[in-house]
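Only a single protein chain was left out; the remaining protein chains are all shown in position.
Note that the chains take the letters A and B in the order they are written out, and that residue 1 is the start of every chain.
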Amino acid sequence: MKNETAAVATEVKKRKKFTWTRDDSELALLGLPATIWFAVFAYLPMFGLIISFKNFRLQPGKGFLASLFASDWCGFENFEFFLTSNTFSMLLRNTLLYNLVFIVLNLVIPVALAIVINQLYSKMASKCYQTLMFFPYFMSWVVVSYFVYAFLNPTGGLANLIIEAFGGEGVMWYSQPQYWPFIIVFMSTWKGMGYNMVVYLASITGIDTSLYEAAILDGATKWQQAWYITIPTIRPMIIMMFILNIGHIFYSDFGLFYQVTRGIPTSLYNTVSTFDTYIYQALLSNASIGRTAAAGLFQSVCCCITVLITNAIVSKIDPDSAII
Amino acid sequence: MKKLKKVLALGLAGAMALSLAACGGGADSAASGSTAASGDAAATDSGEVVTLKWVMVGNGQPANYDAWLEQINPYLEEKIGVNIDVEVVGWGDWDNRRNVIVNTAGEYDILFTNVNTYTNDVGVGAFLDITDMIETVTPDLYASIPADYWDACRVGGQIYAVPTMKDSSISNYVVWDKAAMDAAGYDGSTMTDLTDLTEPLSNPDFQEYVTSQGSVAWPLSSSGATYLSFTYDTMGAGLIAMGVKYDDPEAKVVSIWEQDDMMEYLRLFHEWYNAGIINADAATASEENAYKPAAIAQGWPSAAVTTWGPNMGVEAVAYQWGPTIVSNDSVRGSLNCISANCQNPEKALQFLELVNTDTYVRDLLYYGVQGDNWDYTDDTKEWVHKNNADWSMAGYTQGSFFTVTPTDDFDFNQYDEVEELNANAEPSVLLGFSMDTSPVATEINQCISIAERYKSELLTGTADPDVMVPQMVEELNGAGFQEVIAEAQRQVDEFMASNGGATAETAE
Partner (left out) sequence: MSTFAEKRAARKAEKRLEIEEAEAGFKLNKIKPVTNACFNVLFAILSFICIFPFFFVLIISVSSEESIRMNGYSLLPSEFSLAAYQFLWNERDMIFQSLLVSIGVTVLGTVIGVLLTTMMGYVLSRPQFKLRGFLQWVVFIPMIFTGGMVANYVVIANMLHLSDTIWCLTLPLAVSSWNVTISKTFFRQTIPDSIIESAKIDGASQLTIFSRIVVPISKPVFATVALFLTFGYWNDWLQASLYITKDSLRALQPLLNTMMGQLTYLANNPTAGLSLQQYRASMPSESVRMAIAAVIVIPIACAYPFFQKYFISGLTVGAVKG
């Protein structure tokens, strides 16, 4: 089916490369509403990017836009507070490493679970599990942090009670950095598991059953079916999700890193600080929209470069799965 | 079906295109300023009624807001020809909402603000300079607030805000659960220094009593004991590690946490922490306990009866600890600023004058709808009886507490005490000085992030200060702390040279 698609595509391309057809007009019309949406709600506000390079001052009697254009340019001054920080390399390291782990786990675990949950006999049970696995997604990190605290609280927390019941010695969880990479990764996977599974679930159910029928006639085992039919068919989906996630590799979930750790205690600082938590702490007081914008722009540019590189590599190997 | 889809798609496209066109025009109107903010009453001289928009933080818009407007607006209209429109933003929404409306310079005439954002927003140019206007347009307002408190609102020598007269000076009190003290047989009134407290706090009877209440003797949350450094003026720089002692005549900018008195406190707290007087999870506890057997709190003497005791559900006693100080930070706890784009700044100021001096206006703002939320107990209008607690405006954001009619919950006016404290407060040497952080902005932001990180563990006694303070200072120095101090000192010296004499005078 894929070859067929590609063949049609190239043939079509060859045949009518520069002629605008009725078909094109109709498609353009279909895409118009969303294009207008993007123009208004995504592109129009992009003048906000200029704030990064401005020393923003409101001008008397003028609105935001006029003030923005009248404000002085200040070069890269707004970027300095994080670029020249001693902790900059540590922050980047943490942000990237955590994200890499998240990306891998958010691919492997949901895909595996989606394949497995489709095999359950009882559709009722399957639906029930799926619903329950969604619950974490709806709990804000603040609420989750209460729970984690009830579990890890040094005095009377559930974890320590269990350890002590088995004769062990309680752990001061919030001052022991060695545990936190695991806790963070666990919490992140826990929260996103149900959500991330849906795409693959929907994707797997869309697979033509005749493919499996043919495979069974050939005597393929369950494992072989998964490996040779399911995964290749949903591969474009997996690759796309991978690229989309790479697009956020310089961002981190502030709630996860800041609230779950209870505001990042000093002893955990080097383990759980990310770019976003640093920005938050540095701009806690004395914030300016220029600096906030500069931090965001820096993350965007880094992500943009990473995504374009990834996309270029993907399109070399499998042009059909690239997102651009 | 087919037709319907087509129509739908076209309709959507059309709506989008329209909105796009609308914003093309919108760009111009945005440029011409937020004229809409002040309503359509631009002609003030002709005696037309002006509608002022006041944005403040609180518990959200009151349910009976319209009924309230019907009470306050006719009164205001008659007095000064003003109608008001109040927007009460919920506590949790405040930061975002304030941020956008300040930076877009619109939609408000008067805005509540406080120490966290005041200097920064003045720097952005959001607020109107009212230095001259307060004296000429609203002399009563000017007279109702002592000069020290006006000085505290100065940024770069100019005044941009009307301070709210409330507990605007800092007095700290050691608040005890009286039952716990009785159990251990102590009298708190003789203890003037924190070191005196170690004995009762570690007393077995005291400990036993508080344990039975499910608490430790001195519970703290992760924001820590910020009061330990309250005698230092941090110059509005937002950096808690740098300041000037409030009574240092030479106004030397120091690294607060390295000072002997601060180190003593931190060691004492660490000792308490090790002795189990402070809760083991203090550095990570996000919420304060409602019940505290012993704590330091900012307030006034009778607050033990009116607030602390009732809030804890016990009988509380309180004794003052340390001096009463008035500094920029303490006054800036509640400020009201006029937008730089306000079309009727004089009216806005007159309105604020009324809020601060007219008892009826103040009562309406503070208590809500008369006859619904509250009533005067009799015709003398000396006492107010609150019918319910539904009014969602936060009184502390509005205006002077000394013009509010007291409630009949107590047979005295607790704010008389506050007024007296304010009158006798010692001004900080740097009253009226705000540091201009822009020359060292990068360094300051980096230092803030470092200090914020160490704050919880040091201010809760969790960490040994003899280890952690040097470590923090070393890291601060790496981020340019010394340059920041030098720059602050340079500005302070400049201020002292030009203003020092004047400040000393007003302090008398």
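The rule is short, and it goes like this: contacts are C-beta pairs under 8 Å (C-beta built on N, C-alpha and C of every residue); 3 or more make two chains touch, one makes a residue touch a chain.
The model shown is predicted, which means the values in this text are computed figures rather than measured ones.
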| item | value |
| --- | --- |
| Touch partners, limited to displayed chains, of the chain removed from view | A, B |
| Touching residue (missing chain; options A:Leu91, A:Val111, A:Met133 or A:Leu256) | A:Met133 |
| For chain A, residues in touch with the removed chain | 1, 4-5, 8-9, 12-13, 16, 20, 22-24, 26-31, 33-35, 37-38, 40-49, 51, 63-65, 113, 116-117, 119-121, 125-140, 142-144, 146-147, 149-150, 153, 156, 158, 190, 193-195, 198-199, 201-203, 205-210, 212-213, 216, 222, 225, 233-234, 236-237, 240-241, 244, 247, 289, 292-293, 296-297, 300, 303-304, 307, 320-321, 323-324 |
| Residues of chain B (touch criterion as defined above) contacting the omitted chain | 1-2, 5-6, 8-9, 12, 19, 22-23, 26-27, 30, 34, 57, 59-61, 63, 87, 89-97, 99-100, 103-104, 106-107, 114-116, 166-168, 170, 213-215, 221, 223, 226-227, 287-291, 297-300, 303, 307, 310-311, 329-330, 332-334, 389, 394-396, 401 |
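Here is the rule we use: only the chains that are shown with their structure count from here on.
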| item | value |
| --- | --- |
| Centroid spacing, where centroids are CA-atom means, of chain A and chain B in whole angstrom | 38 |
| Residue ranges of chain A touching chain B (in the complex, touch as defined) | 29-30, 32-33, 36-37, 39-40, 44, 56-67, 77, 80-81, 84-86, 145, 149, 153-155, 174-175, 262-267, 269, 278, 281-289, 291 |
| Partner chain A, residues of chain B touching it in the complex | 9, 12-13, 16-17, 19-20, 23, 27, 30-34, 99, 103-106, 116-117, 120, 123-126, 222, 237-239, 279-281, 283-286, 340-341, 437, 441-442, 444-446, 448-449, 452-454, 456-457, 463, 468, 475, 478-479 |
